[in-house]
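Note that one protein chain is taken out, while the other chains of the complex remain in position.
When the chains are written out, they are named A and B in that same order, and each has its own residue count from 1.
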Amino acid sequence: MSTWKKIKSWPLLLPVVALILVMAVNIIHDAATGVNPLSFFSISLRETTTNGTILYGRLIDVINRGSEIAILAIGMTLVVSASAGTDISVGSVMSLCASAMCVTLAGYGVSSTTTLAKPLVIGLLAAILMGIVCGAFNGTLVAHLSIQPMVATLILYSAARAIGLLLCNDLIVYVRNPSFAFIGSFLGPIPTPIVITAICIAIVSVVLKKTALGMYIQSVGINARASRIAGLNSKLLIFLAYTLCGVFASIAGIVASSRITSADSNNIGLYLEMDAILSVALGGNSLGGGKFNLAGSIIGAYTIQAITTTLYALGVSSIQAPVYKAVIVIIIVVIEAPPFKAFLKRHSAAFASKGV
Amino acid sequence: MKANSKKSFNSNTLLLVITIVLFCVLYVGGCIAYGSKGFTHFQTFLNILITNAGLICVACGMTCVMLTGGIDISVGALIAMDCMMLAVGMEKGIGAVTMVLIVLLVGVVFGVVQGFLVGYLEIQPFIVSMAGMFFCRGMTAVICTDQVSITEKINATFYKWANTKVTIPFGGYVNNKGKYMAPYVRPGVIVAILVLIIIFIMLRYTKFGRSLYAVGGSAQSAAMMGLNVKKIKMGAYMLSSILCSVGGVCYCLNTMAGSVTQALGLEMDAISSAVIGGTLLTGGVGNVIGSFFGVLINGTISSIVKTNGKLASSWPNILTAALLFIFIVIQSIFAAVRARRK
Partner (left out) sequence: MEENVVLTARGISMTFPGVKALDNVDFTLRKGEIHALMGENGAGKSTLIKCLTGINDFEAGEIRVEGVDGPVKNRSTKDAQNIGISTVYQEVNLCPNLSVAENLFIGREPLTKLHTIDRKSYNKRSMKIMEDLGISVDVTQNLENYSLAIQQMVAIARAVDMDCKVLILDEPTSSLDDEEVEKLFSLMRKLKEKGVGIIFVTHFLEQVYAVCDRITVLRNGAFVGEFPIAELPRVKLVAAMMGKDLDDLAEIQKEQKDYSKEPMEIEAKGLSHAGTIKPFDLNIHKGEVVGIGGLLGSGRSELARCIYGADKAQTGTLAVAGQQVKINQPIDAMNKGMGMLPDDRKAEGIIADLSVRENIILALQAKRGMFKQLSRAQQEEIADRYIDLVKIKTASKDTLIKQLSGGNQQKVILARWLATDPDFLILDEPTRGIDVGTKSEIQKLIVKLAGEGKSVLFISSEIEEMLRTCNRMVIMRDGQKVGEIDHDLSQEGVMKAIAGGES
């Protein structure tokens, strides 16, 4: 009984169970189609003509493709915790940052280039700066003008892609330069996005461990008034959370753009806001703000990617996948909803009394 | 004893006036800048109505939801799904009337589910309707991933509806070939105007309409005064989805096609129309006349961009978002001023 209770109160229960569930579906599907049931987990080295020896396997693919979601999930976790709202602009901001970067690297009006107009670092900085600006914009609206987070971020959700298109002069800007493509390809045998994600997670973990930021944000998210009395600057912290979210969106945008060596305003980060929010919810974090668990969100992010990959394997196309994800979101929020919990409690009580 | 009432010219009417003035300025500006390109013709105005018939219906529904203090961002995707259903259904040989009824029914069911989740399970409207948005967008792709056009061959009735011209007996002009061009609208516009009138009357003269305002004004007070807040909220989302489906049919009559990327960002247009038209994000204030002008402003902007021909196609999106931003900030400032006055 007490072990059961311990398991039930384990914060990572939800994401881990979900992850196991997705893996189980893969194993069953593989077994049913006559492939080695454990092929999902097999990792091998493979020779390629373009990238040399690389790690290969579906698990690697999930972790690689899940990089953007995992990076976004970091920022989203902070935003949800501090403001009890979500930032639905992250997908669009990703796209805008990618556009800003590619335009900087290729020059305005150039649709395709193999040589860089500016050093790569300038391009990366342009992207991150754009992310900071977007995040600060959202943060100002939420923290200082007290606008509901989702309405505030709706503005950039719809405008950021359009601004990106404007920057790109309505073109898809291709930057076919190996030093740029490197970010989205391989570092030795390991996909670079995995390395970048690992670095992001490591930095954030260290920051959360070595500074009081984590406690500050949770404290503000749980009780902003009490936090203020205890000396925290609630507005500044909410602002900071959104700005950081913008920075992570820009990093995700850099990775996504480098993968396709272009800035495709209409498609980079499409539907990723949903995946990021879903990661946070699946990670066992309440969308009502307060306590957060970054590890949960990260596992949640990879779980989402595993779901997506699995859906593809089952023959669901990328534009159909949102149906399933939407259903998962609704199931999670319904389980979390207080009226639903009260309903269950009432009925389990009624059931118990009937049993006696 | 004398009551210290302020004049009825309060900040809310002010917002509506700003909106109407803004529309006039934009439109007159368009006329002056692009008069040579036919912007001054009455038909240009009617074309704005024709293109935005669907949006008018959706904005009416959005206004009702926003009056309760909620929001529904699923509308654009729902329209895409409606169009796709119409296109694919008629391609399969189902009659136009049947398909329209099916689409409306889907709207009802979808609205009931969203309304239940928001009203009875008290989940944030944004999360619910965001899931709804992705569900519909994905579902559109599940129905068909290609663009499906509705031609005369596929369904003659629907084609006839779409191409019916309802001429207006005044405001025509003689074109450069010397032929009199009577101004006209499409049936979709008639439907949209009817919806507008019905919702206007509903909001003003029915119990349900007034209770939407009451819930938005203060849900707690409304409950104290004996209103069933949960039911009213659910009703609002149902209404939004139904009107969205009606709008979907109008939209389809205009585009005559179903595709996954259709009506992308339409939720944004609907929300900004409502907000620009004076509907408060916090609920309780607003009416469909304002939202109608909001739609006209959005329509005029796109029309100007289109008439100009040289501006990038992303400008309408940016301008709509910018307008939304400006009006949200104005609202927030008004709210702060009001709070300080108390």
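Note that a residue touches a chain if its C-beta (ideal position, glycine included) is under 8 Å from a C-beta of that chain, and two chains touch if they have at least 3 such contacts.
From a predicted model like this one, the values you see are computed outputs, not experimental measurements.
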{"item": "Omitted-chain contact residue, chosen from A:Thr77, A:Thr197 or A:Ser219", "value": "A:Ser219"}
{"item": "Sole contact to the chain not displayed, among B:Val103, B:Ala162 or B:Ala222", "value": "B:Ala222"}
{"item": "Residue of A:Met23, A:Leu96, A:Ile183 or A:Leu232 in touch with the missing chain, whole complex considered", "value": "A:Leu232"}
{"item": "Residue among B:Phe110, B:Tyr159 or B:Tyr213 touching the omitted chain", "value": "B:Tyr213"}
{"item": "Absent chain, residues of chain B that touch it", "value": "1-6, 8, 10, 201, 205-207, 210-211, 213-214, 216-218, 220-222, 224-227, 284-285, 338, 342"}
{"item": "Hidden partner interface residues of chain A, rising order", "value": "210-213, 215-216, 218-219, 222-223, 225-233, 290-291"}
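FYI, only the chains that are shown with their structure count from here on.
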{"item": "Chain A-chain B separation of Cα centroids, rounded to whole Å", "value": "31"}
{"item": "Contact footprint of chain A on chain B as seen in their complex", "value": "71, 73, 117, 120-124, 126-128, 130-135, 137-139, 141-142, 145, 260, 265, 268, 271, 281, 312-315, 317-318, 320-322, 324-325, 328-329, 332"}
{"item": "Chain B-touching residues of chain A, taken from the complex the two chains share", "value": "85-86, 88, 141, 145-148, 150-152, 154-159, 161-163, 165-166, 169-170, 271, 274, 277, 287, 317, 319-327, 329-330, 333-334, 337-340"}
